[in-house]
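Here the complex is missing a single protein chain, while all its other protein chains stay put.
Order of writing sets the labels: A, B and C. Residues in every chain begin at 1.
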């Protein structure tokens, strides 16, 4: 127990994932934090556990037609279509900004084919300042023969193995929630060499404008994120933690420290904050304050004591 | 166009599902409307399209330990554990009440084994006043060798075929959303003889009390329902409508007529209202009023003109 | 039993964290029985989604705004701010729209006339006992043992006294009344003997202690329980408690909203510790 009467001992917040030391378990979710610079006016990037950048492809990608977003009950749908500047422009023009900070940079990426995945990973491999790669196999917009990459354990095993060969950086594989049994896909990624897993990506969803009778997204179908999906995300993280031995990064609908704690308690080593950054660009700094406050009140000296502490 | 200056012509609301004529497309979702009698003080049961009763098993079932429910952001989790009076008590003590009304009664049921499914269906087959059976193959609480019945196309085909043999009543198969490809499970049910499909049952979810570090449900995992899940439900109904030729009943997070309309527009022939009945026992009557109002304002003479009218 | 779209008449903090809300409620003086509750819709929003259950503290009439009109019927609830829903409720003002479903559930049995009646309330658990006391004082001597953590948790006791109820207050920190648990006074009373019925509402540990004492002295007990509720009308089956004789092989679950919230203690299973997380009734927060 921390003696509150004596001088206040600040709880230890450091966590380690696949060999990367994070000063705390809070980081943004890919695609909700741009390339970091968009949030610099609002947030001290040196206060975060890590920075996770928008998903990169081999070449620049224009993304989908609009409308691309739509609000839903306590959530939002998006079908951005993975618009990004491409891996080379990122390395040349976006990394220098990020290297100013003393915070690990996790670079999210994807490909339309296995070779493209491997090529992007290869190009990022040598880049100094890139702490880890997060491989998005789960975006509902990336189709492969009509099926999402990350729903098929065989496809996962192949593409992750191929990427694994191309990079010596820690490799985080980001899983899709839109599967019957996430333990199967999680194990496929682990066996193929993932150093860590992150989840969840968005749930596939759709909304209709009842006046025009058109889908609210030009793409008809999109990804649901935000507080609405949190119970599904917590359940999936719980299941994955039980199925694998690599560390797990949890996310889905986190807006407050209590939300982050649900994921840590079921066993996530760190969490990502997504949609909440849109609602409030200072969200992560509030979450960090609340998390410290929670540890102080509950007498928790080290955040690692919370991780996986679920009582069943 | 309806001439509003002349006398107001009330829009036609009748729909037909698997040979059953419904006076309108609004009915409760199983497990949220008890055996009907609980809502009689609040709602005219003769105003509904149909009445759908709590899931029945062969023998009475006590259900799970408590806590069984927990509120989430714009939704709720439940792990009731299918507590019910059993098929025989239902027939003897609950049907007489329901037969007073001029509204088709759809009886939801399940089994722990294939034989049990078949036996419950058989017992309901001869019962006058039962308009159709809704077969719940999707409850996350019903495990079969550790796996949910309704996630495996083969298991679906077998159990639906077996039930099909035991009943001459229209058979509605209720699908689980917790699958990688709902078109596959939908087709399995159709091929095995389902006259209609209904979806979605609840999404599997979980919540944690961060102070006690215990799951909020005694059962750890439960089913997420309510407005939060609607985008996922609309997407799944959209996909199923495209995959099968039998009629589809849509549900998931409906609280207002505009919500119901999303499902009808993507092609559901009728909809079920679940969690909203808890929030407001008069919810369905408000939805019916709003639906008529919508048709009048939009100049829709027949609700069937809305069904499947999605513009893509 | 109906869903009433109505308005708040007043909403005031009566003790730190405790609020008393008066709601316009036609027919409730006639319909509401002691021990019943309402499901309160905080606002026409989907967040919070579910209604919140609150015991009916009392019903009454107040003068209409204009003399030629009949007096207005109201109910009062008293609530403790414990979470999201009650946080929003505290902000409600005179004239704000709300919806209440009720009166719901089964109320108290009044026992034999003449015998002494002993009420035991813990914190906010006092709420359903007031209408009971109003009724019981007509034919019986009534005594109230009221407990709380601190003086802040001791609410509306003077109103019980005005009914002629003999009150005994105790707090855990001794800030008012006796120091200690409410059950100490109760046990002394029961030791004295005599025919009586006990009525208890409060945090689960208090109710369990009361039950043990009453069983020991063979005194009939009615308890008012809390449970997590989604519907309040017996449809969701979320609010069950274990009935007497419950076991894993012959389970018996009773709906708190329908069979309860008031139960004859003999009808419940006291063997195992209670499963249902019973909200935050009283000082147990």
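Criterion: a residue touches a chain if its C-beta (ideal position, glycine included) is under 8 Å from a C-beta of that chain, and two chains touch if they have at least 3 such contacts.
Since the model is a prediction, treat every value here as computed from it, not as a measurement.
Summary of contacts with the chain left out: across A:73, A:120, A:160 or A:270, the touching residue is A:73.
Contact with the omitted chain, checked across A:86, A:129, A:193 or A:281, is made by A:281. Per the touch definition above, the residue from A:18, A:184, A:218 or A:296 contacting the chain not shown is A:218.
Listed residues A:47, A:83 or A:183: the one in touch with the omitted chain is A:83.
Residue positions on chain C in contact with the hidden chain: 45-47, in rising order. By the touch criterion stated above, the residues of chain A touching the omitted chain are 31-34, 38-39, 41-42, 54, 62-63, 65-71, 73-76, 78, 80, 83, 218, 226-227, 255, 275, 277-282.
The rule we apply is simple: only the chains that are shown with their structure count from here on.
Measuring from the averaged C-alpha position of chain A to that of chain C gives a distance of 46 Å. Chain centres here are Cα averages; for chain B and chain C they lie 36 Å apart. Chain contacts: chain C has residues 46-47 touching two or more partner chains. Contact of a single residue of chain A with at least two other chains is seen at positions 73-74.
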